[in-house]
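All protein chains of the complex are present and in place, except for one that has been dropped.
As written, the chain order gives the labels A and B, with residue 1 at the start of each chain.
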Amino acid sequence: MRRFLIIVVVLLAVGVGAYFFLNRTDPDDGTAPVLAGAPTNADPVARGEYLTTAADCVACHTSHDGGKPFAGGLAFKLPFGTIYSSNITPDKETGIGTWTDDEFVRAVREGIRKDGKHLYPAFPYTAYTQLSRADVLAIKAYLFSLPPVHQPEKPNELGFPFNQRWAMGFWNAAFFRSQRFQADASRSPEWNAGAYLGGPLGHCAECHTPRNFGFALKHGEALAGEVVQGWRAYNITSDPTHGIGKWSDEALTQYLRTGHAEGHASANGPMGEAIAYSLQHWKPEDTAALVTWLRTVPAREGDDPIVVDAAPKAMVASSAVAPGGDDGKADAEGLRLFEGACASCHQWNGAGQQTAYAALAGTRGVNDPKGANVTEAILEGVKMRIGDNDVYMPAFGHAYSDTEVAALANYVIRHFGGKQGEVTPADVAKRRAE
Amino acid sequence: MNARRDQGDAFDAGRRNALRAAGSGLAVAFLWTAGMGPAVAQMSPRRQAADAAAAAADGNPAFAPNAFVRVDADGAVRLVMPAVEMGQAIYTGISMMLAEELGVGLDQIRVEHSPPSDALYGQPLLGGGQITGGSTSTRGQWQALREAGAVARETLVAAAAAQWHVDPTSCSVARGVITHVPSGRTLGFGAVAEAAGKLPQPATVTLKQRKDFMLIGKPMRRVDSPDKVNGGTQFGIDAKIPGMKVASVITSPELAGTLGKVDDAKARAIPGVVDVLRLDNAVAVVADNFWLAQRGLDALDIEWKHGVNANLDTETLIAALQESSRNGPALIGRKPKGEAAADGKLIEASYISPMLAHAPMEPLNATVHVTPGKCEIWTGTQVPTRCVAEAARICGIPAEGVVLNAAYLGGGFGRRLETDQVEQAVAFARQVGYPLKVIWSREEDIRHDRVRPLYFDRISATLGADGKPTSWKHRITSGTVLGRWAPGAMGKDGMDSDAIESAADLPYDMDNVLVEWVRHEMPPGLVVGWWRGVGPTHNLFVVESFVDELAHAAGKDPLEYRRSLMKPGSRALGVMNLAAEKIGWGGQPLPARVGRGIAVGSPFGSHVCAIVEAEVTEQGQVRLRKAVVAIDNGITINPSSVQAQMQGGLLFGLGAALYNGITLKNGAIEQSNFHDYRSLRINEVPELEVYSVESDEVPGGIGEVGTAIAAPALTNAIFAATGIRLRRLPVALAQLAASPDALKRVAAVGGEKEDVA
Partner (left out) sequence: MVTLRVNGEDRQVDVPPDMPLLWVLRDVIGLTGTKFGCGIAQCGACTVHLDNQPVRSCQLPVSAIGDRAITTIEAIGQTPEGAKVQQAWLAVDVVQCGYCQSGQIMAAAALLARVPNPTDRDIDTAMSGNICRCATYVRIREAIKQAATGQQHGLQVVVDGSAA
């Protein structure tokens, strides 16, 4: 009995020891590579503004129904419940107006709020932990330069045990390491800047890297693609077939700066937001750095690889204004919808008109038989401002039935991707509910 | 017309007679209202007091015998249109009526918009207001305008005869030329116009018999077509006024919400943005062009203040209507005669008809220039004099200070019977010195439509041993359009005649009929308005669906069942038989999941039957395959227009029934543009045939008839195809494609068709 108690105590001690060891904080302030858009000699507020933009804080910390920037309230519907982003304006009551530098740095890099409670990793402290203290404080300086917005936080909607914030300590012990960015001396300064921009700051992996059973990133599958809030974040490894290995530097740059790469892709959904709020505002040198780094991401096939057919039969048989090569019977319903509501912008040959963003040819969206992003785009539409132009597609979800949306998505996949679409009305219904 | 309601027990009969006499439409309401204020002047074929001023304003044409005809010294014949043209082809119809009697070719007439004047252009069927609506134009002008043409012709002939010193009866008129038949001498209208203007007008004129018509009854080309195919037609939105600026507007999306703080710094920083103007509930950005104005509007940071509707949504509203339906008080629109049979099979149902937007292709707009003591307006409206009155009120000037320049309407459908957009434009324009064109974006147009009312209906009948109803009870619950739009036209008991049209006056020979209406006050800001087909559009959906339900319950064919309830020789029976014959009712068996639905009614002084053939796919999608419409509209002025109105009207109604319903969330209309407020497209249009019954009866309305009969024909076809009875519109969302239960039934078609939902 006594021996058993000793074992228990020892195990507890080891466990507690391990818990604290695994949850230890990296005491290093960290050093960031030099970014073109945030030179070290710049005013901290101006630096902070650029870093805040590069980290795209506003995308998550702003509610979509007309919310004030950075005032929080955006819902994240996760498999285990809904959580809401927080108010990070300097409002003293409802925002972070009373937070000290150390409190802010701890929150951003360790995931622990001012009151000592754990944050959920929907806030990507797992990536931000690598930021330098100077960069984090620059972001704080910028946020504190903004007008305070009084907007109380929305309580999360999580069931037990997920509503137990303390339990995140164990999640952190298992999946999180507090550590600063380490420059790779064997690489160019540009590559290191790209690694910092795409890693800790831009946190690409948060969407593009597959997650494990514990909702943590599978580092062995880095950037090989994942589904986030119904949208597919594509494989952005250097794999030539499934990733972006075949894209030219120019195409990648064009995409990152405008959300559209000719013959490859037009951003929408969460990536559209990333372009609109963040990437289009980067200094060209920083975009180039990101491209340099992306080029070196090891090629991976990912779980559900997409093979782009750049010249599917029906699309090739079509002209800009008339379809060809469709199956008159199987495609009839989708074609009928497409010719009414879609063809005047997308065109039958996939070239797109009025805006280049309407081009569908060669995109992974129309080559994904599951049709995640095609279906989401039909339901939710696209609305973003890139440079001096509005990029807009109406959200058709409100007036078109699940059957129609599924038929239209499958038609688009077959016509522009040459593949049998697998979208069912039930899928569409599920997406609406999400 | 004497349509004063009788008192006591007989009042119901009086009301029914009024309905029968006038046909129906907005008209009815006005017809049987006594005491709408002092007797109003209205259109007259002869010169009247107000005519002199109008002629003077028109540059004193050589001959202006009435408010409509102007003959200039060069012989040009101009017709001033008492109604407005919004697609219904009334400019052509009126021109034909006038030309027929005046003795000119349709090609010789130049049509002109009328200036605002109830006295000269008041519609007799609408209380004498200068109003185009309710499918009343042809009905209300048929007599007066032919007579106006005849008066003008006889006066011109008299002038020529006087010059020749011959008997006027020895003269004939053709293509604007008067001929003295015995001598062959001729004089053009222009040559005698001046002289004719000085002659007394004939006290009586004899109008042509139908057999003598040269124009009326022929499919004449519309007078407005040539300009409409080359982009030349001037709609309100095309107004170009020197010095004009353009505004884009946003009104509180939450109905009855108000404007809080507006930060306009970013908007004003846009080059080309001129002004930011505010009202209690709206803000406008003024710029050099509409697109810049829209950019400016997007750049505003606006705080809206919640009002009473912050928590209003569609389902709450429906629940409130249902509550009112249960609790009343109900006004009686038709009293049952005789005793209901003690027993029989009771059939009951309830129906929901959604709110609907008009979405005319031309978004609402008005151009307004306010200067001291004056307000000039350019717009397309169905109610010119109402616009003038509102502008005068807002500017605090007499009505004489308001000038309204009419334009062609890019669709009306009832939306332009309202003045709200013009009022708003005036309120903005009076804040600036320059002419201001205010255009509502499509999003504003839909989010601030004055929607077709939401209706909740409970209806029941008891069937006798022969399957025919021995009693019929129908309780309609809704807001009132008439009660706001023309409160004086409401019945003394508070009845809204529009709400019960085509419900109280059934084409079926039944005595024990009770029709009631419960008035449900809509929340402030949710303003309901006239929508093409008005009351009958809703009532025919309920009545004709329910008759179909009774036929099913009685185990009878829907056509045979209706026949058994109609009086032999009735005009409604006539159109129904014609439609049934043309589609081959009961002939070849139809493919699986294909059904035909029939609906018949007598709205707007006409009689109409539509038979729709529809397929329901296994996935629950509805396809229109074929439709046949038979119409008896009395004497036809222009058969081409009748065909066009029946085609367009039916498709307008079918599109709405398939797709449309305005819904509310947090007090705001959720729909905004054609992606979420769908419109029928050409690839959804069925094979469509229109047949007319030859008739000597007075002309009936045609603009709204097709729309009013569409929905029940469609839902009855869906029932015939699937056994699924849709008691709520629209069809497309949720009820078939998204209902697992419905899909199971659709898949199982071929077996027993059951009544569900």
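Methods note: a contact is a pair of C-beta atoms (placed from the backbone, for glycine too) under 8 Å apart; a residue touches a chain by one contact, two chains touch by 3 or more.
Just so you know, these numbers come straight off a predicted model, no measurement behind them.
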item: Candidates A:Ala195, A:Ala251 or A:Ala341 - the one touching the absent chain; value: A:Ala341
item: From B:Tyr121, B:Trp378, B:Phe413 or B:Phe428, residue that would touch the chain that is not displayed; value: B:Phe413
item: Of B:Ala89, B:Ala161, B:Ala247 or B:Ala391, the one touching the omitted chain in the full complex; value: B:Ala89
item: Contacting the left-out chain in the complete assembly, out of A:Asp249, A:Asp390 or A:Glu434; value: A:Asp390
item: Hidden partner chain, touching residue among B:Asn66, B:Ser441 or B:Ser606; value: B:Ser441
item: Residues of chain B (touch criterion as defined above) contacting the omitted chain; value: 85-89, 96, 99-100, 102-107, 172-175, 212, 214-215, 218-222, 224-235, 237-238, 240, 246, 288-292, 359-363, 408-413, 439, 441-442, 639-640, 643-644, 647-652, 655, 673-675, 679-683, 685, 688
item: Touch residues of chain A, complete complex, unshown partner; value: 319-323, 336, 339-341, 343-345, 353-356, 388-390, 392, 394
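The rule is short, and it goes like this: only the chains that are shown with their structure count from here on.
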item: Centre distance in Å when chain A and chain B are each reduced to the mean of their C-alpha atoms; value: 51
item: Complex interface listing, chain B residues touching chain A; value: 617, 619-621, 659, 670-671, 673, 675-678, 681, 683-684, 732-734, 737-738
item: Residues of chain A touching chain B in the complex; value: 333, 336, 339-341, 381, 394-396, 398-404, 407, 425, 429
